[in-house]
Every structure is written in C-alpha cells, then in structure tokens.
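Step one of this worksheet: look at the structure below.
What you see is the complex with one protein chain gone and the rest in place.
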Amino acid sequence: MRRYDVCIIGAGPAGLSAAIEAQKLGMKSAVFDENHRPGGQLFKQIHKFFGSKEHMAKIRGFEIGKELLEEAKNVGVDVHLDAVVMGIYEPHRITVREDDSITSYSADSIIVSTGASEKTIPFEGWTLPGVIGAGAAQTMMNLYGVRPGKKILMMGSGNVGLVVGFQLLQAGCEVAALIDAAPRIGGYGVHAAKLARCGIPFYLSHTVVKAEGNGKVEKVTIAEIDKNWEFIPGTEKTFDVDTVCLAVGLTPMSQLLRMAGCKTKYAGGTVPVCDKFGETSIKGLFASGDVSGIEEASSAMIGGKISAVGAAFRCGFINEKEREQKYDEYSLSLFKLRKGLFSKENKGRTDITKTDEGIDLSMTLFKKGYMTEEELKKFVRNSEIKGPHPVIECTQNIPCNPCEDSCSFGCIHVGNEISAVPKFDENKKCRNCKMCVASCPGQAIFIVDNDIGDGYASVSFPYEFCPLPEIGEKGFALGRDGKDLCVAEIIDVTTNKAFDSTAVVTMKVPKEMSMTARFYRKEVPVNE
Amino acid sequence: MSKIIDRSADIGEFVPEKDDDILVCRCEEITKGEIRKAVHMGLYTMTEVKRFLRPTMGLCQGQICGENVRRIIAKELKEPIEALKETTARPPVRPIEMEVFGNEVEKL
Partner (left out) sequence: MERITKHPIIESFDKGRKVAFTFDGKTMEGFEGEPVAAALKANGVMIHRYTEKRHEPRGIFCAIGRCTDCVMVVDGVPNTRTCVTLLKEGMDVRTQYGKGGTEYEKI
C-alpha cells in the first residue's frame, strides 16, 4: 500500500491550499481529484475576487487557481488527477480509481475537501434538455468556450446566480430574466447592479411553473408565489428561452465523511462536526472548504491551510505552540472575511435595514438590483465636487477593500474593518487614473466629472464585454436600471495591464445625467 | 442528528397535490406523488422508500435527488428534514465498472 503523511481529497481551493501548507510543514502530501483538471471551481471563476490583498482579492479566480497549482508543484505535492476516491476506510485508508484499476493509499491524516454539489428544484419539465445547473453553464462557457444557450432564464439570485448570469452575458448569451422564490436578492448588491444596468429584469418571489418544448426547452412560464409557496393565479409570465439555469444553492458533498463514520449535523446539508482545525470526531480525519459548510473560495483557501496545520500537529510535524501561532495568524485572516451583511450569522436575515455605519440600506437594490438616486444620496455626495472624482456605489457591508489599495493618492478609505463601506475623501485630489474603477471586484466605482464644458459631464465606468466601444462612437447612455436615458458619446477607452482585462470607458452625457448615466449600449441601426 | 420516527403517529390520509406528477428522481424516474404515497403506505425512512421505489438508487447514486427525496418524506411525516436519517454512504461513491472495481493493484 502506498503511503503519504497526509492524503487530501479534492484539488479545489481548500484542497490545494491544504496540500501546499502541509508540504511546507514537512509532510509528504498527496492530493487526489476526480477531474481531469485540478482547481475545483476556481478555473470557472472569471471574475475578480473580493476580500483584501492577503485573500488574493482583485485577482480573477482562474488566475488564483494557476498560482495555487504552480505552488503545489513547486513545493513538491503529488497531484493525482483523474483519480477518483471511491471509499474511505478506517483508520486512514482510501481506495482510488486511477485508469482501469483501484489502488489503496494510507496516510496518518486525511483531509477531505470535496467541496459541494448543486441543489436542485424540481418543476414541471425540469428534465428537458436545456434545463441545466449554473455550474454546467460555467463549465461549458468558461472552460470549453461553448455557449450553454442563446437565451437564458436564471433561477436563483444568490452570488452564484448573479455571477453566472453576468458571465453568460460576457459569453455573448442573452439573459431573459433572473428569478428567485425569495423576496430579496440573495447575493451582493454590486453583483446584482452589474446585471441590472445591462437591463436584466429581476423577478423576486417568483418561481418556475413549467418548462416546455419539443425535445428541448423552448418556453418557460414563471409566476409569483405567496408565503406558502403557492402560485398566485394571473401572475404568470412566459419567456421564449432555450435554457433555464438553476442556481438554487449548494450542498456539501459529505458522502466520504459519512462513510468514515464521523459525527455530522444538519446545516442546510449534512456537515461534519469539527473542531477549530477542521478535525472531525475521528482523530486525524479533517474537513475543509465547502464540505465543512458552504462559504466562498477565499475562505476555503484559509480553511485548507488551517486543516493542514491541524494535521501537521496530529502527525507530530509541529508542536502545540507552533500550531496555535499558525492558527492565530490564519484565523484572523478568516475572521475578516466572515463579516458584514452576508456573513453566516446574517444569512437570510431580512430585518437588517442599516449598514454598520448606520446608513439606510437600499431596499430597491434588494428588489430590483439597482439603487434609486435618492437612496444613493445617503452614501454619496457629488454635486459640489469639481473635477473628476470617484463615485462609489458600494453600499452594503461586504468584506472587500481593493479600492483603498488601488488609489495611490489615498482618496478612498475603507479602514481596518474591511467590510466597511468605502468612502471618498474629498480633501484628497483624484488624478483620474481610473485604477479604482478597474480594481473594484463589484464594478461599483465610477469616475464622474460634473462639468466638462458646453453643458456636458463625463462618466467613466468599467466594461467587460466584447466588442469594446470606440472613441467617437455614439450610442445610448443607460441608467442603473438598464433603460435608455440619452445620447452618449464615447470620449475615452482605457485598457492596460494593471486593469487586468477590465476596460474603463468614458462617455460624454448632458450635465444633468452625471449621476444617472451608468452604462452604455451602442446604437444599433434599425436595418441591422 | 436523526430521531426515531414514531410509527404509530397519525400522518393523515394521502391527499393528492397538483405537482405529484413531477419527477424527483431523474435516474429512476420516480415522481413526487409516488414518494408521498409510499410514506402513507408506512415507509417512514429514506432507506425504506429507497428500497421500495428505488429513488437515489440510479446511476447518480442520489447525488441529485437525495436531498429532495429526504425533504418530501420529512414534509409528509411533518418532521424537519434533519429528523430523517440519510441513506447509508457506501463505497464506491462514484459509478464504476465491476471489472475496474475488482482490479486492485499495488503502486509503489
């Protein structure tokens, strides 16, 4: 039987981070993944991550995946791909399918980081080809460059639904609507706002009645639901879409842990009962990442490291003092990520009406995906400011601060509490470098100049679509709700390496539109 | 986490619902109505329903429908979902050909 000091199951963000940390602590480590490509979901994540520098914020998921993989190889981790763990046996033995045979591996510790699988909601017609998981859409478009459909209805307004919805637009698909049975948008307001300004309608308290079609989805009917989840007659709406994407939550993939016999509990899915290092009720068996409770990839990476520290102590590679030191360091980093409006303790709460700073949260943002100007005014003071300056439309407490780091002139302040709402310091001078616009993972920062002469204002906004607008081109300026406002002329398009594929586009709009115009669409001639 | 379900408890008669025809288990093609009826026939656990009707016994091994089946049974028994024990997790956790499963090799 082949032996390692630690065997890690799953080469996603948690598993790779665990393997790297374990190997660095002197353990001979192996990571097994059933997929042909490692990285778990990271390689499907093409958006910039939230958090702060220590959490690799501002870097796109697939780039983080590349870095982790590179590091794993450099430190000498054995990465087994196309290696399907079939079973787990006591004390610490796993059987793995590789090619057409089974091999047993034993280890002194095992870290299970198998991640999560997607939940589903059965409805009439949900087995028709064209009804797919959001993960399936991501796999097809972001890994293999194949569009999952032409016109899509997204079901679920959590971060997965919002992020994948936007990625569908980036892939050149049409998104008909985003619906959720819940009365509030579940994910970050900034993610919702990106979709809203592209004109994507949100239907909250709505679910799918049925999907229909001949051999594939051709038509989908949705309806509003009441408190008892009953359809309200007369509220039906029909969309001619060819695809329905399900993003209705994730559930930990805990079969291996259950098979091992460790204590579990129910928390939206079966999760193992763990100590602070992720050690289960079975000594030397650890769980980290989504399998121990659904969170974001950023926290999974830290969770993986913490489990590795626990395993290294369990196997005698570090002493208790070293373990506690490392734990303190990593847990502090994790603590920062677990704050704000979307933290575990605030999840699903609908009674929060103010930010930590005491400012009224935008209720329109929860319902429609955008803010009204009145609501925004509580966060942003604009009218008296002369010259170009950032208008920060980030109004919920989310753990993220790349904007603060991006401004070398110190214009933007977040502070030690990274879930604080960022503020523009009016005493500092904005040099219009646009780094903040490109750096914001939520694409929520705009550079506005209220007066560029002749009765015009300029608005710079992030743009991640093909093709890029061209200087001199004319089209429509769109509001936060994606509706046509007025004619706009493109006066600048900036791309550079530091912007990392995010272009910053500047348009010229009438002065009175400076706080209304937030996006742009090229005017398509009627005969096209 | 799971509790012992009282089999003498009155769960009422089977009442047809509008969405009883919806497939829950995609692999074995089992509907919500069939699962609900099975509960009213006295099958109160995941394991019993699984052995009787085969939901979660198809190729996907319950990875897609498992939680939905559990929720439907629990609701019919008027219990929270966590009251119901999941099906036993057994190797192999992924579908595998018998000839491969039996072909154990030593790697050094």
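Per-chain numbering from 1; labels A and B assigned in written order.
To be clear about the criterion, a residue touches a chain if its C-beta (ideal position, glycine included) is under 8 Å from a C-beta of that chain, and two chains touch if they have at least 3 such contacts.
The structure presented is a predicted model; accordingly, all values stated were derived computationally and were not measured.
Engineer: For the chain that was dropped from the view, give me its touching partners among the shown chains.
Structural biologist: Touched by the chain not displayed, across the whole complex: A, B.
Engineer: Among A:E118, A:E224 or A:D481, exactly one should touch the missing chain; which is it?
Structural biologist: Missing-chain contact among the listed residues: A:E118.
Engineer: Tell me which stretches of chain B touch the chain missing from the display.
Structural biologist: 26-27, 29, 58-60, 63-64, 94-95
Engineer: Even though one chain is hidden, which residues of chain A still touch it in the full complex?
Structural biologist: 34-36, 46, 60, 117-118, 127-133, 135-137, 139-148, 170-172, 215-216, 464-467, 501
The working rule: only the chains that are shown with their structure count from here on.
Engineer: Could you state the distance in Å from the CA-based centre of chain A to that of chain B?
Structural biologist: About 32 Å, centre to centre.
Engineer: Going by the contact rule set out above, which residues of chain A touch chain B in the complex?
Structural biologist: Counting only chain A, the residues touching chain B are 1-2, 34, 84-88, 95, 97, 100-104, 117, 119-124, 126-127, 251, 253-256, 258-259, 264-266, 269-270.
Engineer: Write out the stretch or stretches of chain B touching chain A in their complex.
Structural biologist: 1, 19, 21-24, 26, 32, 63-65, 67-68, 81-82, 86, 88-94, 96, 99-108
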